[in-house]
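All protein chains of the complex are present and in place, except for one that has been dropped.
Chain lettering (A and B) follows the sequence in which the chains are written, and residue indices restart at 1 in each chain.
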Amino acid sequence: MTDRTMVDGMSAPRLTLPLELRAVAITLALGALGYALFPDDLAFLTRLISIALLVLSLDLVTGYCGVASLGHAAIYGVSAYVVGNACLAGHSDPLLLLLVGAVAGAVMGLVSGALVTRFKGLPQLVLSIAVGQLVAALANKLSTLTGGSDGLSGISPGRIFGIYAFDMYGRTGYVFSVAVLLIVFVVLLRIVRSPFGLLCQAIKDDGLRARMIGARVYPRLVLMYGVSGVVGGIGGALNAINTGVVGLDSVGFERSAEALVMLVLGGAGSLWGALIGSIVFQVFEHYVSAANPFHWMTMVGALLIAVVLFAPKGLVSLGGLLAGRTASVLRRRP
Amino acid sequence: MSQSLLELRNVSMSFGGMRVNDDISFSIGKGERVALIGPNGAGKTTLVNVISGDLTPSQGAVQLAGVDVTGLPISDRVDAGLIRTFQITRLFKSLTVAQNVALAVMQRKGLTRQIFSSPMDRPDVRREWERALGTLGIAHLADRQVSKLAYGQQRLLDLAIGLALEPKVLLLDEPAAGVPSEESSKIIEAIDRLPSDIAVLMIEHDMDLVFKFARRVLVLANGKLIFQGDPAEVTHHQEVRRAYLGSYADARHAS
Partner (left out) sequence: MAWTGLSIGLDALSYGMVLFIISIGLSIMMGLMRVVNLAHGAFAMIGGYLASFALKNAGVGYPLAIVLTVLGTIAIAFPLEFLLYRRIYRKSDELTQILLTIGIAFVIIGVANYVLGPTTKPIPLPPLLSGPVDLGFRMIPAHRIFVVICGVCTAGLLWLLIDRTEFGIRLRAAVDNGDMAESLGIKTQILFSATFALAVGLAAFGGVVGAELLPVEPFYALRYMVTFLVVVSVGGAGSIPGAVAASILLGLADTTGKYLAPEYGEFFFYLAVILVVFLFPNGLLGRRH
């Protein structure tokens, strides 16, 4: 393996543009593929994209900052509720609703980041869980705002740019979601390679060393939590906009745990990993879980054990390994 | 007095009743090259941690260029030019060699707040991290992942990060420990070529290196500073000999 292959254009500006263009091309191709494979189930795909944003959001704190969180759905769910309420209050422009979701997510992200990144290890993990559970309990209690266990329903967003209405087949919603995912993904590709993004990875690797180059660790982590909140908030907003309903499941522990599973399956610390993990997991879930929800649990468990034992860096590393092997096999041949 | 860059005044550090550093005072001026030696367990690394801000001393004060930094966080001391390297290599292993050093450069320049742009390749930034890598002869490794470096190369990189931060006071914690000889000569060269106006405090076991490098030697034993002065005198000093011989005797006893 040459040294160049490792960096993937991280150090040379000439390569920056193609990397982002490649991301756009791949995301568009995936979007088209999804449409071709599930033309009658676009609702599933829009849901998938919304969750993928949650997983990307989690990747920013877990994969890039090393903060293991089991309460990340709090960000996603709160934004979904805020967006739902904003829409019910008459602000139905989808772009405005996205903005509302992003802001709500940012606030939630900053608050939970300020709490969670104060400590490391077990206290950190427990705080992340506690924040998530606290929000879930509140969502259940404040039924005037959340609809309690019935969920918040009747959310009907207006036309995008005042032109494109959300149709009952979910076509508009799907195109809208793919576009949002694409923009977020490209922006994140830049953010994780910015000095700020690199610094967060440095903090993950060795917090003390990062301090010794002059980094203010806590504010950086809180800020990354805020960015993560924006992404998760956009995911939550998409959920509310596309489905028209926000349920308690969107803030629950299971949602947080599942997001973590998807992230690790794909590969934490890589945006592609987050994306691949959420796609593979949810497509798999779509078929298996429908067949038998109980076997589904067993299979997810077995999958997790297998990932930890055989592919600790996720599918994305397996893919890389495979590509590397194939390349070296090809090279060996005259 | 204004020439003193680093000054310790009666610094003591205790862990649960154990005095690891006991009433230590010394000062290092501009351009000075000082070595800190002492037997194992003398409290050298603790002292470095106190100076760098990883630990807050139980008593006493640390001054940097006349300013009391005793209660200040690590990052403020780094901003003021107090830089350290580590005895056990600590690097950012998920980044490349270039990114490790460039991050230090960008941190110093206040660029790590930038969240969207990528100034790593801006000419002024690039020049600096390339120079730091070049000084230590590892420029050819720039794009390599740190986790794939040999140990000696990691030590060189650790020092390169230190240099990139443009220290005024540089603390080197056993910079050449465990490094193969051809690379350790690079480390020594790099230390020789450090800007002449900065103050360097080096912890080292290798007495050859100490004699080559230091104009002044501090000896720490049982947490106390028992000698400071000319390197030529240190080997004849009674108390120093006793401290070292004592520790060897103890070591033989224990094993």
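By our rule, a residue touches a chain if its C-beta (ideal position, glycine included) is under 8 Å from a C-beta of that chain, and two chains touch if they have at least 3 such contacts.
Keep in mind that what you see is a predicted model, and the values were worked out from it rather than measured.
**Student:** Thinking of the complex as a whole, which visible chains are touched by the chain that is not shown?
**Tutor:** Spelled out, the missing chain touches these shown chains: A.
**Student:** Return the single residue from A:Ile75, A:Val107, A:Val261 or A:Ile279 that touches the missing chain.
**Tutor:** Spelled out, the listed residue whose C-beta touches the missing chain is A:Val261.
**Student:** Residues of chain A in contact with the chain that isn't shown?
**Tutor:** 62, 68, 70, 115, 118-119, 121-123, 125-127, 129-131, 133-134, 137-138, 140-141, 253-254, 257, 260-261, 264, 268, 294-305, 307-309, 312
By definition in this document, only the chains that are shown with their structure count from here on.
**Student:** Which whole number of Å gives the spacing of the CA centres of chain A and chain B?
**Tutor:** 41
**Student:** Please name which positions on chain B make contact with chain A in the complex.
**Tutor:** Listed in rising order, the residues of chain B that touch chain A are 52, 54, 73-75, 78-79, 83-84, 86, 90-96, 98-100, 102-104, 106-108, 111-121, 141-145, 148, 161, 165.
**Student:** Could you list, by residue number, the parts of chain A that touch chain B in their complex?
**Tutor:** Residues 3-4, 6-7, 10-13, 16, 187, 190-191, 193-199, 201-202, 204-206, 208-216, 220, 223, 227, 269 of chain A touch chain B in their complex.
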